[in-house]
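One protein chain omitted, others in place.
For clarity, chains are labelled A and B in written order, and residue numbers in each chain start from 1.
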Amino acid sequence: MRPNDRMNITLFIPCFVDTCFPEVGRHMVRILERLGHRVTCPEAIACCGQPAFNSGYWDEARQVAGKTLHHLRDAEAVVIASGSCGAMLKVFYPQLYEGRPEAGAARALSERTWEFSDFLVNRLGVTDLGARFPAKVTFHDGCHGLRELGIKSAPRRLLEKVRDLELVEMTDAETCCGFGGTFAAKFPMISTAMGEVKCASAADTGAEYMVSNDSSCLMHLQGLLSRQGKPLKTIHLAQILDPQ
Amino acid sequence: MNARDRILARIREALTVPAPKPGSHGHAQEHDGGHGHGDSSAGTRPIGFRNRPVHVARAWLPQGGSTPAEHLARFAAASAELKTDFRCVDSEAEAHAALRRIADDEGWRRVASHHHAMTDAAVAALGRPALFTDGGYPPDDLEACEAGITTCDVLVAQTGSLVVNSRSSGGRALSVLPPHHVVLARRDQLVSDLTDAFQRVEALHGQQWPSMISLVTGPSRTGDIERILVLGAHGPKKLTVLMW
Partner (left out) sequence: MSIAAQQFLEAAGSITRNLRHRGLIQTALRKYEAARDRKKSAFNDWSAARQSAAETKWDAINHLDTYLVEFASKLEARGTKVHWCPTGPEARDTIRGIIRDAQAKCIVKSKAMTAEEIHLNEALEKDGFEVVESDLGEFIVQLRQEPPYHIVFPAMHLTRDEISDLFERELGSAPTREPEELTMIARRALRRKYLQADVGITGANFAIAETGMVSITENEGNARLTSALPRVMVTLLGIEKVLPKLEDLALFLPLLATAGAGQTVTGYNTLYGGPRQPGESDGPTEWHVVLLDNRRTELLADPEQRDALHCIRCGACLNVCPIFRNVGGHTYGTTYSGPVGSVITPHLRGLQDWKHLSNASSLCGACTEACPVKIDLHHHLLQNRRNAVGDAPSWIERLAWRAHAFVVNTPALYQFAQEVGRIVEPLRKRLQGTPLDPVQSWTRTRDLPPVAGESFKEWWRNRR
(Lines give C-alpha, C1' and ligand atoms only; values in the text may rest on other atoms or scores of the structure.)
Protein backbone atom coordinates (compact mmCIF):
# COMPACT_ATOMS: atom_id res chain seq x y z
CA MET A 1 0.00 0.00 0.00
CA ARG A 2 1.32 3.37 -0.98
CA PRO A 3 1.02 6.05 1.68
CA ASN A 4 -1.56 7.97 -0.28
CA ASP A 5 -3.72 4.84 -0.59
CA ARG A 6 -4.17 5.11 3.11
CA MET A 7 -7.68 6.26 3.86
CA ASN A 8 -9.16 8.10 6.75
CA ILE A 9 -12.20 6.05 7.59
CA THR A 10 -14.91 7.32 9.86
CA LEU A 11 -16.62 4.33 11.43
CA PHE A 12 -20.22 4.97 12.41
CA ILE A 13 -21.24 2.53 15.15
CA PRO A 14 -25.03 2.70 15.57
CA CYS A 15 -26.56 2.81 19.04
CA PHE A 16 -27.63 -0.83 19.33
CA VAL A 17 -24.23 -2.10 18.14
CA ASP A 18 -22.51 0.23 20.59
CA THR A 19 -24.73 -0.90 23.46
CA CYS A 20 -25.34 -4.60 22.85
CA PHE A 21 -22.84 -5.80 20.23
CA PRO A 22 -19.61 -3.84 20.82
CA GLU A 23 -17.55 -6.78 19.58
CA VAL A 24 -18.90 -6.19 16.04
CA GLY A 25 -17.45 -2.67 16.10
CA ARG A 26 -14.15 -3.85 17.58
CA HIS A 27 -13.70 -6.43 14.80
CA MET A 28 -14.41 -3.79 12.18
CA VAL A 29 -11.82 -1.46 13.66
CA ARG A 30 -9.22 -4.24 13.67
CA ILE A 31 -10.03 -5.34 10.12
CA LEU A 32 -9.81 -1.81 8.71
CA GLU A 33 -6.64 -0.95 10.67
CA ARG A 34 -4.94 -4.16 9.63
CA LEU A 35 -5.58 -3.14 6.01
CA GLY A 36 -3.51 -0.04 6.78
CA HIS A 37 -6.20 2.60 7.11
CA ARG A 38 -6.72 5.19 9.80
CA VAL A 39 -9.99 4.69 11.68
CA THR A 40 -11.82 7.30 13.70
CA CYS A 41 -15.07 6.97 15.58
CA PRO A 42 -16.90 10.21 16.35
CA GLU A 43 -18.06 9.86 19.93
CA ALA A 44 -20.64 12.62 19.70
CA ILE A 45 -23.02 10.73 17.44
CA ALA A 46 -24.98 7.69 18.53
CA CYS A 47 -27.98 7.25 16.22
CA CYS A 48 -28.85 7.84 12.57
CA GLY A 49 -32.43 8.89 13.36
CA GLN A 50 -34.10 6.02 11.56
CA PRO A 51 -36.46 4.97 14.40
CA ALA A 52 -38.19 8.35 14.42
CA PHE A 53 -38.04 8.58 10.61
CA ASN A 54 -39.70 5.19 10.14
CA SER A 55 -42.35 6.11 12.69
CA GLY A 56 -43.31 9.14 10.63
CA TYR A 57 -41.76 11.73 12.96
CA TRP A 58 -39.53 13.40 10.39
CA ASP A 59 -38.98 16.60 12.40
CA GLU A 60 -37.66 14.58 15.32
CA ALA A 61 -35.62 12.41 12.95
CA ARG A 62 -33.99 15.59 11.62
CA GLN A 63 -33.05 16.57 15.18
CA VAL A 64 -30.93 13.42 15.32
CA ALA A 65 -29.84 13.34 11.68
CA GLY A 66 -28.76 16.97 11.79
CA LYS A 67 -26.13 16.17 14.35
CA THR A 68 -24.87 13.19 12.39
CA LEU A 69 -24.75 15.27 9.24
CA HIS A 70 -22.74 17.92 11.07
CA HIS A 71 -20.20 15.56 12.59
CA LEU A 72 -19.67 13.60 9.38
CA ARG A 73 -19.39 16.65 7.11
CA ASP A 74 -15.65 16.37 6.63
CA ALA A 75 -15.34 12.60 6.64
CA GLU A 76 -13.43 11.13 3.69
CA ALA A 77 -15.38 7.88 3.88
CA VAL A 78 -18.05 6.84 6.33
CA VAL A 79 -18.30 3.13 7.00
CA ILE A 80 -21.40 2.04 8.83
CA ALA A 81 -21.86 -1.16 10.77
CA SER A 82 -25.40 -1.90 9.59
CA GLY A 83 -27.10 -2.07 6.21
CA SER A 84 -30.20 -0.54 7.68
CA CYS A 85 -28.47 2.52 9.17
CA GLY A 86 -26.49 2.68 5.94
CA ALA A 87 -29.73 2.95 3.99
CA MET A 88 -30.80 5.73 6.32
CA LEU A 89 -27.68 7.77 5.53
CA LYS A 90 -27.45 6.88 1.86
CA VAL A 91 -31.07 6.76 0.74
CA PHE A 92 -33.27 8.44 3.31
CA TYR A 93 -31.19 11.46 4.39
CA PRO A 94 -31.50 12.99 0.92
CA GLN A 95 -35.30 12.48 1.15
CA LEU A 96 -35.45 13.81 4.70
CA TYR A 97 -33.68 17.01 3.64
CA GLU A 98 -35.22 17.43 0.19
CA GLY A 99 -35.89 21.09 -0.43
CA ARG A 100 -34.01 22.17 2.73
CA PRO A 101 -30.70 24.00 3.12
CA GLU A 102 -28.97 20.78 4.23
CA ALA A 103 -30.00 18.93 1.05
CA GLY A 104 -26.58 19.34 -0.54
CA ALA A 105 -24.78 18.11 2.57
CA ALA A 106 -27.13 15.12 2.80
CA ARG A 107 -26.46 14.16 -0.82
CA ALA A 108 -22.72 14.58 -0.33
CA LEU A 109 -22.77 12.38 2.76
CA SER A 110 -24.81 9.81 0.86
CA GLU A 111 -22.06 9.62 -1.77
CA ARG A 112 -19.35 9.05 0.83
CA THR A 113 -21.19 6.50 2.97
CA TRP A 114 -20.59 2.76 2.67
CA GLU A 115 -21.99 -0.31 4.31
CA PHE A 116 -19.09 -2.36 5.74
CA SER A 117 -19.02 -5.33 3.32
CA ASP A 118 -19.71 -3.09 0.33
CA PHE A 119 -16.78 -0.87 1.39
CA LEU A 120 -14.33 -3.77 1.68
CA VAL A 121 -15.21 -5.34 -1.65
CA ASN A 122 -16.19 -2.42 -3.86
CA ARG A 123 -14.17 0.47 -2.45
CA LEU A 124 -11.06 -1.20 -1.11
CA GLY A 125 -11.16 -4.11 -3.55
CA VAL A 126 -10.46 -6.63 -0.79
CA THR A 127 -12.11 -10.01 -0.49
CA ASP A 128 -9.56 -12.18 1.31
CA LEU A 129 -8.86 -11.03 4.84
CA GLY A 130 -6.96 -14.16 5.81
CA ALA A 131 -9.68 -15.40 8.10
CA ARG A 132 -10.46 -19.00 8.99
CA PHE A 133 -13.82 -20.17 10.30
CA PRO A 134 -14.38 -23.92 10.31
CA ALA A 135 -18.16 -24.11 10.12
CA LYS A 136 -21.14 -24.45 7.83
CA VAL A 137 -22.93 -21.11 7.58
CA THR A 138 -25.88 -19.59 5.77
CA PHE A 139 -26.26 -15.90 4.94
CA HIS A 140 -29.25 -13.70 5.76
CA ASP A 141 -29.66 -10.68 3.50
CA GLY A 142 -30.86 -7.74 5.56
CA CYS A 143 -33.59 -6.07 3.52
CA HIS A 144 -32.24 -2.54 3.67
CA GLY A 145 -28.78 -3.64 2.57
CA LEU A 146 -30.25 -5.83 -0.15
CA ARG A 147 -33.01 -3.66 -1.60
CA GLU A 148 -32.13 -0.08 -0.68
CA LEU A 149 -28.39 -0.40 -1.23
CA GLY A 150 -28.34 -3.24 -3.75
CA ILE A 151 -25.83 -5.30 -1.76
CA LYS A 152 -26.01 -8.98 -2.55
CA SER A 153 -22.69 -10.33 -3.73
CA ALA A 154 -20.21 -8.42 -1.52
CA PRO A 155 -20.75 -10.33 1.75
CA ARG A 156 -20.78 -13.61 -0.14
CA ARG A 157 -17.53 -12.82 -1.92
CA LEU A 158 -15.98 -12.15 1.48
CA LEU A 159 -17.32 -15.38 2.95
CA GLU A 160 -16.09 -17.41 -0.02
CA LYS A 161 -12.51 -16.49 0.86
CA VAL A 162 -12.76 -17.58 4.49
CA ARG A 163 -10.82 -20.81 5.04
CA ASP A 164 -12.72 -23.91 6.09
CA LEU A 165 -16.03 -22.09 5.83
CA GLU A 166 -18.86 -23.71 3.92
CA LEU A 167 -21.57 -21.32 2.71
CA VAL A 168 -24.98 -22.85 1.99
CA GLU A 169 -27.82 -20.70 0.71
CA MET A 170 -31.22 -20.99 2.35
CA THR A 171 -34.46 -20.84 0.35
CA ASP A 172 -35.58 -17.70 2.15
CA ALA A 173 -32.26 -15.81 2.13
CA GLU A 174 -33.97 -12.70 0.77
CA THR A 175 -37.09 -12.95 2.91
CA CYS A 176 -37.41 -10.39 5.67
CA CYS A 177 -36.59 -11.70 9.15
CA GLY A 178 -39.36 -9.64 10.70
CA PHE A 179 -37.29 -7.18 12.69
CA GLY A 180 -38.20 -3.92 10.95
CA GLY A 181 -37.24 -1.57 13.80
CA THR A 182 -40.22 -0.34 15.79
CA PHE A 183 -42.33 -2.83 13.81
CA ALA A 184 -40.87 -5.62 15.99
CA ALA A 185 -42.32 -3.97 19.09
CA LYS A 186 -45.54 -2.59 17.60
CA PHE A 187 -46.52 -5.82 15.89
CA PRO A 188 -44.63 -8.48 17.89
CA MET A 189 -46.89 -11.33 16.79
CA ILE A 190 -46.26 -10.71 13.08
CA SER A 191 -42.58 -10.03 13.67
CA THR A 192 -42.23 -13.30 15.59
CA ALA A 193 -44.03 -15.33 12.93
CA MET A 194 -41.74 -13.89 10.26
CA GLY A 195 -38.69 -14.67 12.40
CA GLU A 196 -39.85 -18.25 12.82
CA VAL A 197 -40.19 -18.69 9.06
CA LYS A 198 -36.69 -17.28 8.58
CA CYS A 199 -35.10 -19.45 11.29
CA ALA A 200 -36.80 -22.57 9.92
CA SER A 201 -35.41 -21.82 6.47
CA ALA A 202 -31.90 -21.30 7.88
CA ALA A 203 -32.11 -24.44 10.00
CA ASP A 204 -33.17 -26.48 6.95
CA THR A 205 -29.74 -25.91 5.42
CA GLY A 206 -28.06 -27.71 8.31
CA ALA A 207 -25.88 -24.66 8.97
CA GLU A 208 -24.46 -24.00 12.44
CA TYR A 209 -24.51 -20.24 11.97
CA MET A 210 -26.74 -17.71 10.34
CA VAL A 211 -24.47 -14.85 9.25
CA SER A 212 -25.55 -11.33 8.37
CA ASN A 213 -24.11 -7.88 7.86
CA ASP A 214 -26.84 -6.37 9.99
CA SER A 215 -26.81 -6.76 13.78
CA SER A 216 -30.39 -5.50 14.08
CA CYS A 217 -31.78 -8.51 12.22
CA LEU A 218 -29.51 -10.79 14.22
CA MET A 219 -30.63 -9.33 17.54
CA HIS A 220 -34.20 -10.30 16.69
CA LEU A 221 -33.30 -13.71 15.26
CA GLN A 222 -30.93 -14.67 18.07
CA GLY A 223 -33.54 -13.56 20.61
CA LEU A 224 -36.01 -15.92 19.00
CA LEU A 225 -33.57 -18.83 18.66
CA SER A 226 -32.41 -18.50 22.28
CA ARG A 227 -35.94 -18.36 23.61
CA GLN A 228 -36.92 -21.44 21.63
CA GLY A 229 -33.75 -23.29 22.62
CA LYS A 230 -32.69 -23.84 19.00
CA PRO A 231 -29.09 -24.88 18.33
CA LEU A 232 -28.65 -22.52 15.34
CA LYS A 233 -26.52 -19.47 16.26
CA THR A 234 -26.26 -16.04 14.71
CA ILE A 235 -23.04 -14.16 14.03
CA HIS A 236 -22.08 -10.91 12.37
CA LEU A 237 -19.97 -11.02 9.23
CA ALA A 238 -17.21 -8.92 10.85
CA GLN A 239 -16.78 -11.50 13.59
CA ILE A 240 -16.03 -14.14 10.97
CA LEU A 241 -13.77 -11.97 8.82
CA ASP A 242 -11.43 -10.83 11.62
CA PRO A 243 -8.66 -13.46 11.93
CA GLN A 244 -8.00 -12.06 15.48
CA MET B 1 -72.10 19.88 -13.57
CA ASN B 2 -72.87 16.25 -14.46
CA ALA B 3 -70.97 13.30 -13.03
CA ARG B 4 -68.74 12.96 -16.07
CA ASP B 5 -67.65 16.56 -15.94
CA ARG B 6 -67.18 16.38 -12.17
CA ILE B 7 -64.81 13.45 -12.49
CA LEU B 8 -62.93 15.02 -15.39
CA ALA B 9 -62.61 18.29 -13.48
CA ARG B 10 -61.16 16.48 -10.46
CA ILE B 11 -58.71 14.64 -12.71
CA ARG B 12 -57.57 17.85 -14.40
CA GLU B 13 -57.23 19.58 -11.07
CA ALA B 14 -55.14 16.67 -9.70
CA LEU B 15 -52.90 16.61 -12.77
CA THR B 16 -51.88 20.27 -12.46
CA VAL B 17 -49.06 19.03 -10.21
CA PRO B 18 -46.71 16.79 -12.21
CA ALA B 19 -45.60 13.40 -10.89
CA PRO B 20 -42.02 12.13 -11.05
CA LYS B 21 -41.32 9.86 -14.00
CA PRO B 22 -40.81 6.15 -13.47
CA GLY B 23 -37.35 5.06 -12.48
CA SER B 24 -36.64 8.30 -10.64
CA HIS B 25 -36.94 6.87 -7.12
CA GLY B 26 -33.17 7.20 -6.89
CA HIS B 27 -32.32 4.01 -5.06
CA ALA B 28 -30.98 0.63 -6.02
CA GLN B 29 -33.84 -1.42 -7.41
CA GLU B 30 -32.09 -4.12 -9.34
CA HIS B 31 -29.67 -5.67 -6.92
CA ASP B 32 -26.60 -7.73 -7.43
CA GLY B 33 -24.81 -5.07 -9.33
CA GLY B 34 -22.38 -5.70 -6.51
CA HIS B 35 -22.37 -2.33 -4.81
CA GLY B 36 -24.69 0.15 -3.30
CA HIS B 37 -23.54 3.16 -5.17
CA GLY B 38 -26.42 3.75 -7.51
CA ASP B 39 -26.09 0.98 -10.05
CA SER B 40 -29.76 1.22 -10.92
CA SER B 41 -30.05 1.12 -14.67
CA ALA B 42 -33.64 2.32 -14.54
CA GLY B 43 -33.05 5.98 -15.23
CA THR B 44 -30.83 5.53 -18.26
CA ARG B 45 -33.33 4.04 -20.71
CA PRO B 46 -34.96 6.37 -23.17
CA ILE B 47 -38.40 7.43 -22.08
CA GLY B 48 -40.67 8.25 -24.97
CA PHE B 49 -43.93 9.36 -23.45
CA ARG B 50 -46.93 9.59 -25.80
CA ASN B 51 -46.12 8.53 -29.30
CA ARG B 52 -43.58 6.17 -27.75
CA PRO B 53 -42.79 3.28 -30.10
CA VAL B 54 -44.95 0.54 -28.62
CA HIS B 55 -43.13 -2.38 -30.11
CA VAL B 56 -39.81 -1.51 -28.50
CA ALA B 57 -40.98 -3.54 -25.53
CA ARG B 58 -41.46 -6.70 -27.59
CA ALA B 59 -37.71 -7.25 -27.66
CA TRP B 60 -37.76 -7.74 -23.88
CA LEU B 61 -40.59 -10.25 -23.84
CA PRO B 62 -40.53 -14.01 -24.35
CA GLN B 63 -39.83 -14.56 -28.04
CA GLY B 64 -41.93 -16.33 -30.63
CA GLY B 65 -39.18 -16.99 -33.16
CA SER B 66 -38.33 -15.35 -36.47
CA THR B 67 -38.97 -18.05 -39.10
CA PRO B 68 -42.14 -20.07 -39.83
CA ALA B 69 -40.36 -23.21 -38.63
CA GLU B 70 -39.46 -21.54 -35.35
CA HIS B 71 -43.00 -20.27 -34.95
CA LEU B 72 -44.34 -23.75 -35.47
CA ALA B 73 -41.91 -25.28 -32.99
CA ARG B 74 -42.64 -22.61 -30.41
CA PHE B 75 -46.40 -22.96 -30.83
CA ALA B 76 -46.15 -26.74 -30.49
CA ALA B 77 -44.07 -26.45 -27.31
CA ALA B 78 -46.43 -23.89 -25.78
CA SER B 79 -49.43 -26.05 -26.70
CA ALA B 80 -47.91 -29.08 -25.02
CA GLU B 81 -47.39 -27.10 -21.84
CA LEU B 82 -50.91 -25.70 -21.98
CA LYS B 83 -52.42 -29.12 -22.72
CA THR B 84 -53.79 -27.88 -26.04
CA ASP B 85 -54.06 -30.77 -28.50
CA PHE B 86 -52.19 -29.23 -31.43
CA ARG B 87 -51.87 -31.15 -34.69
CA CYS B 88 -50.15 -29.79 -37.71
CA VAL B 89 -51.09 -31.89 -40.73
CA ASP B 90 -50.30 -31.76 -44.44
CA SER B 91 -53.75 -31.20 -45.90
CA GLU B 92 -57.31 -30.27 -45.17
CA ALA B 93 -58.29 -33.88 -45.84
CA GLU B 94 -55.93 -35.09 -43.15
CA ALA B 95 -57.38 -32.56 -40.73
CA HIS B 96 -60.86 -33.89 -41.49
CA ALA B 97 -59.68 -37.42 -40.87
CA ALA B 98 -58.21 -36.40 -37.54
CA LEU B 99 -61.44 -34.65 -36.65
CA ARG B 100 -63.46 -37.76 -37.46
CA ARG B 101 -61.25 -39.88 -35.23
CA ILE B 102 -61.70 -37.45 -32.33
CA ALA B 103 -65.47 -37.41 -32.89
CA ASP B 104 -65.57 -41.20 -32.88
CA ASP B 105 -63.37 -41.51 -29.81
CA GLU B 106 -65.47 -39.04 -27.86
CA GLY B 107 -68.79 -40.20 -29.25
CA TRP B 108 -69.97 -36.80 -30.44
CA ARG B 109 -73.66 -36.82 -31.29
CA ARG B 110 -74.07 -33.24 -32.36
CA VAL B 111 -71.58 -30.50 -33.04
CA ALA B 112 -71.92 -26.74 -33.24
CA SER B 113 -70.20 -24.51 -35.76
CA HIS B 114 -70.56 -21.42 -37.91
CA HIS B 115 -70.55 -20.94 -41.63
CA HIS B 116 -67.17 -20.51 -43.26
CA ALA B 117 -65.55 -22.43 -46.07
CA MET B 118 -63.25 -24.26 -43.62
CA THR B 119 -65.89 -25.13 -41.05
CA ASP B 120 -68.54 -26.05 -43.62
CA ALA B 121 -66.15 -28.54 -45.19
CA ALA B 122 -65.19 -29.99 -41.81
CA VAL B 123 -68.79 -30.38 -40.64
CA ALA B 124 -69.70 -32.01 -43.93
CA ALA B 125 -66.77 -34.40 -43.55
CA LEU B 126 -67.93 -35.29 -40.02
CA GLY B 127 -71.36 -36.32 -41.26
CA ARG B 128 -73.02 -35.61 -37.91
CA PRO B 129 -75.93 -33.33 -37.07
CA ALA B 130 -74.75 -29.78 -36.62
CA LEU B 131 -76.03 -26.56 -35.06
CA PHE B 132 -74.92 -23.43 -36.87
CA THR B 133 -74.92 -20.39 -34.66
CA ASP B 134 -75.05 -17.80 -37.44
CA GLY B 135 -78.17 -15.69 -37.17
CA GLY B 136 -79.00 -16.81 -33.65
CA TYR B 137 -79.62 -20.08 -31.79
CA PRO B 138 -81.25 -21.37 -28.60
CA PRO B 139 -78.50 -21.38 -25.93
CA ASP B 140 -79.74 -24.70 -24.50
CA ASP B 141 -79.19 -26.33 -27.89
CA LEU B 142 -75.63 -25.07 -28.01
CA GLU B 143 -75.04 -26.24 -24.44
CA ALA B 144 -76.11 -29.74 -25.49
CA CYS B 145 -73.48 -29.97 -28.28
CA GLU B 146 -70.32 -31.93 -27.51
CA ALA B 147 -68.03 -29.75 -29.58
CA GLY B 148 -67.77 -26.27 -31.01
CA ILE B 149 -65.85 -26.05 -34.28
CA THR B 150 -64.57 -22.62 -35.26
CA THR B 151 -62.05 -20.78 -37.35
CA CYS B 152 -59.73 -18.20 -35.82
CA ASP B 153 -58.14 -14.89 -36.83
CA VAL B 154 -54.56 -15.57 -35.91
CA LEU B 155 -52.39 -17.90 -33.80
CA VAL B 156 -49.49 -16.76 -31.62
CA ALA B 157 -46.24 -18.75 -31.41
CA GLN B 158 -44.90 -16.82 -28.39
CA THR B 159 -47.79 -17.81 -26.15
CA GLY B 160 -49.57 -20.76 -27.80
CA SER B 161 -52.69 -18.61 -28.14
CA LEU B 162 -55.30 -18.12 -30.82
CA VAL B 163 -57.78 -15.32 -31.44
CA VAL B 164 -61.50 -15.78 -32.03
CA ASN B 165 -64.09 -13.04 -32.41
CA SER B 166 -67.83 -12.60 -32.20
CA ARG B 167 -68.36 -11.86 -35.88
CA SER B 168 -66.39 -14.39 -37.88
CA SER B 169 -65.94 -17.20 -35.32
CA GLY B 170 -69.62 -17.92 -34.69
CA GLY B 171 -70.38 -15.53 -31.85
CA ARG B 172 -69.38 -15.17 -28.25
CA ALA B 173 -70.49 -18.53 -26.85
CA LEU B 174 -69.61 -21.08 -29.55
CA SER B 175 -65.96 -21.23 -28.60
CA VAL B 176 -66.57 -21.42 -24.86
CA LEU B 177 -69.85 -23.20 -24.07
CA PRO B 178 -69.36 -26.71 -25.57
CA PRO B 179 -66.92 -28.94 -23.65
CA HIS B 180 -64.58 -29.35 -26.62
CA HIS B 181 -63.40 -26.41 -28.75
CA VAL B 182 -61.88 -27.37 -32.09
CA VAL B 183 -60.08 -24.69 -34.07
CA LEU B 184 -59.36 -25.03 -37.78
CA ALA B 185 -56.41 -22.99 -38.97
CA ARG B 186 -54.02 -22.50 -41.83
CA ARG B 187 -50.27 -22.30 -41.32
CA ASP B 188 -50.09 -18.75 -42.63
CA GLN B 189 -52.28 -17.63 -39.74
CA LEU B 190 -49.49 -18.34 -37.26
CA VAL B 191 -47.50 -15.23 -36.26
CA SER B 192 -44.56 -14.71 -33.96
CA ASP B 193 -45.82 -12.75 -31.00
CA LEU B 194 -48.64 -10.75 -29.47
CA THR B 195 -47.51 -7.52 -31.13
CA ASP B 196 -47.84 -9.16 -34.56
CA ALA B 197 -51.12 -10.71 -33.51
CA PHE B 198 -52.69 -7.40 -32.49
CA GLN B 199 -51.50 -5.86 -35.75
CA ARG B 200 -53.08 -8.73 -37.69
CA VAL B 201 -56.33 -8.37 -35.74
CA GLU B 202 -56.37 -4.65 -36.40
CA ALA B 203 -55.76 -5.21 -40.11
CA LEU B 204 -58.66 -7.68 -40.23
CA HIS B 205 -61.18 -5.76 -38.12
CA GLY B 206 -59.94 -2.21 -37.61
CA GLN B 207 -62.53 -0.74 -39.97
CA GLN B 208 -65.39 -2.39 -38.12
CA TRP B 209 -64.62 -4.03 -34.81
CA PRO B 210 -66.55 -7.09 -33.70
CA SER B 211 -68.04 -6.67 -30.22
CA MET B 212 -65.78 -9.38 -28.78
CA ILE B 213 -62.25 -10.49 -29.55
CA SER B 214 -60.81 -13.23 -27.37
CA LEU B 215 -57.23 -14.39 -27.05
CA VAL B 216 -57.61 -18.04 -26.06
CA THR B 217 -54.63 -19.74 -24.48
CA GLY B 218 -55.25 -23.39 -23.74
CA PRO B 219 -58.42 -25.05 -22.51
CA SER B 220 -60.36 -23.50 -19.60
CA ARG B 221 -58.44 -23.96 -16.35
CA THR B 222 -58.45 -23.18 -12.67
CA GLY B 223 -56.05 -23.49 -9.76
CA ASP B 224 -58.49 -22.19 -7.18
CA ILE B 225 -58.40 -25.34 -5.08
CA GLU B 226 -54.99 -25.65 -3.41
CA ARG B 227 -53.35 -24.21 -6.55
CA ILE B 228 -53.82 -27.58 -8.27
CA LEU B 229 -54.47 -27.32 -12.01
CA VAL B 230 -57.87 -28.52 -13.18
CA LEU B 231 -58.98 -28.20 -16.82
CA GLY B 232 -62.52 -27.33 -17.84
CA ALA B 233 -63.50 -25.03 -15.02
CA HIS B 234 -66.37 -23.40 -16.91
CA GLY B 235 -65.26 -23.36 -20.51
CA PRO B 236 -63.96 -26.18 -22.71
CA LYS B 237 -62.16 -29.06 -21.03
CA LYS B 238 -60.42 -29.71 -24.33
CA LEU B 239 -58.94 -27.42 -26.93
CA THR B 240 -57.83 -28.93 -30.23
CA VAL B 241 -56.05 -26.97 -32.94
CA LEU B 242 -55.98 -28.60 -36.37
CA MET B 243 -53.62 -26.77 -38.67
CA TRP B 244 -52.69 -27.45 -42.27
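As a convention for this text, contacts are C-beta pairs under 8 Å (C-beta built on N, C-alpha and C of every residue); 3 or more make two chains touch, one makes a residue touch a chain.
This is a predicted model, so every value here is computed, not measured.
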Contact with the hidden chain (one of B:98, B:121, B:176 or B:204): B:176
Residues of chain A (touch criterion as defined above) contacting the omitted chain: 13, 15, 17-23, 25-26, 29, 41, 43-44, 46-47, 49, 51-58, 60-61, 63-64, 67, 143-144, 146-148, 174-176, 178-181, 183-195, 197, 219-220, 222-224, 226-227
Chain B residues that touch the omitted chain in the full complex: 2-4, 6-8, 10-15, 17-23, 25, 29-30, 41-42, 45, 47-50, 52, 54-63, 78, 114, 133-137, 139-140, 143, 158-161, 166-167, 170-173, 176-177, 193-195, 197-199, 202, 208-228, 230, 232-236
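One rule holds for everything that comes next: only the chains that are shown with their structure count from here on.
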Separation of chain A from chain B, taking each centre as the mean of its C-alpha atoms, in whole Å: 49
